[in-house]
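The structure under discussion is supplied below as structure tokens; questions concerning it will follow.
A protein chain is absent from this complex, but the other protein chains hold their places.
And then chain A:
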Amino acid sequence: MSTVVDIRNLGVSFSTDAGAVKAVDDVSLSVERGEVLAIVGESGSGKTVTAKTILGLLPETATTSGAVVLSNRAGTGEHDVISLTGAQLRGIRGTDVAMVFQEPSTALNPVYTVGWQIMEGLRAHGQVSKADARKRAIEILGRVGIPDPEHRVDHYPHQFSGGQKQRIVIAMALVLEPGLIVADEPTTALDVTVQAEILDLLRRVRDEFGTAIVLITHNMGVVADLADRVAVMYQGKVVEEAPARELFADPKADYTKALLAAVPYVGHGVARAAERAAARPADWAEQTPVVEARGLEIEYPGRFGRAGFRAVDGVDLVIRPGEVLGLVGESGSGKTTIGRAIAGLTRVTGGSLKVLGHEMLGIRERRFRPTRSRIGFVFQDPASSFNPLLTIAECVAEPLVIHDRAVDARDARPRVNELLEAVQLPASYGDRYPHELSGGQRQRASLARAIALEPELLIADEPTSALDVSVQARVLELFAELQREFGFASLFISHDLAVVDLLADRIAVLYHGRLVEEGTGAEVLGAPADPYTQRLLASLPVPDPVAQAERREELRRLREEAAR
């Protein structure tokens, strides 16, 4: 074993409008050949900056201290990346160290074929004939699991699925056989079933190519699945570094313990859901549902005579008063569309959807508007769901002013303060502007706005997917508390089974616009009947290396079954 990269006392500072900000502070790490080092941390912990330093990809506003010593694959040469200049950096990028980006659809240039993009890297590093380069591109595409590579090498990026695109990005990184690959959140943009496949591929990269991998991620499940060693970063420092099994079994640093405790596990919500079900009155099941969909169809119109896209196809679901329905599915499964249709943001094109007694098929906005005071909505991205020019108090007061409960924002302030307290924000935060709050705080303010009119129905569209895991835990807790206190019915939309499990009384699984399975958390997660739900559940990595190894086997078995 030899060291591929050795980071010594690295410090990185950025100049910003508010003066110098230190992103990385005295970090020392090293990666051995054929090893996967995971760097874990929340947004702003400096993990990406550390990784980018290895490739010399920092912007001009950055200044660095310390050393990043990178050896080549053969172990014959060493470079200190920090002291290298442009041409020298280009020499080591690709051959000694390569990068896999987060978003495969933006990492590939849409106007060139994938083969051309792979060959570009080959041609940049030495004289390779066109035919030779093409041969190697086809070979590498085959090795990362693209079927029919001889033919597909001439395809353009848009002709591949998201998972395949990420495979191609990995192929581009591998083609020059670098000793080290830096993978920055390689699976964050992908669906969970695709994520499992990419993680398998990365594991094969390590085993077959002997490449060391620096894996940057915030997902503890991914770490448990792939990493050999883990470095936990917090506020620019490495707070703990240990082999993966050791770290998960016996975390030393307080921060690591808190981080691990915040990760939601599948199966934790079952007891709570059962408790709530028991507390319900006997005639609960007969009460008029808040939302009732029968054969719901939603179609987006096509362009110029082309057939439209059917996002939701024949979905039946019911939400009763005070009940939380969790809606789970991958991107494109139609879960957000259903949420928007219930809120009256998207037109229903077929079937029947009754919301608080109104039939939404062909409803006019004018007639539905009074009902809107009975519906709350929490958006996915807390950054964009607030008008940047209004203070938090003004934003939260909006529903009160619109529905004539207050004359203006000032008049509504006492009530706004109560609401802010309800979501555990100090009342003085009402005077701040949205950008002065962190993501978690903003999402709480968003909750305050949604419950301002004490709605009977709250639609939460992925309210925590833009948040760090520890913040997510607190927002979820708050959501559960508010739900207990105000007793609203809720549609909770998420792609994360574990999150939905924590909150939902019942879980509905969507796949390609169809409802494939519905039931209580115990039913759906304990004994999934539909093969898709089984695959979805098995793909979800758990933050425990030992248990995750077993689940991997289970997933492999399921896949083989499906292939048969």
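Everything that follows uses one rule, which is that a contact is a pair of C-beta atoms (placed from the backbone, for glycine too) under 8 Å apart; a residue touches a chain by one contact, two chains touch by 3 or more; residues count from 1.
The working rule: contacts and distances are computed from a predicted model.
**Q** Would you mind picking the UniProt name of the chain not drawn here, from "Cell shape-determining protein MreC", "Cupredoxin domain-containing protein", "ABC transporter permease subunit" or "Tol-Pal system beta propeller repeat protein TolB"?
**A** Missing chain, UniProt protein name: "ABC transporter permease subunit".
**Q** Out of A:71, A:337, A:385 or A:483, which touches the unshown chain?
**A** A:385
**Q** Which listed residue, A:271, A:345 or A:549, touches the chain dropped from view?
**A** Within the whole complex, the residue contacting the unshown chain is A:345.
**Q** What residues on chain A make contact with the chain left out of this view?
**A** Residues touching the hidden chain, for chain A, are 11-23, 25, 41-45, 47-49, 52, 57-59, 61-66, 234-237, 255, 258, 261-262, 343-345, 369-370, 372-373, 375, 377, 379-381, 383-390, 395, 398-399, 402-403, 424-426, 428-429, 431-432, 434-441, 449, 466, 468, 470-471, 473-474.
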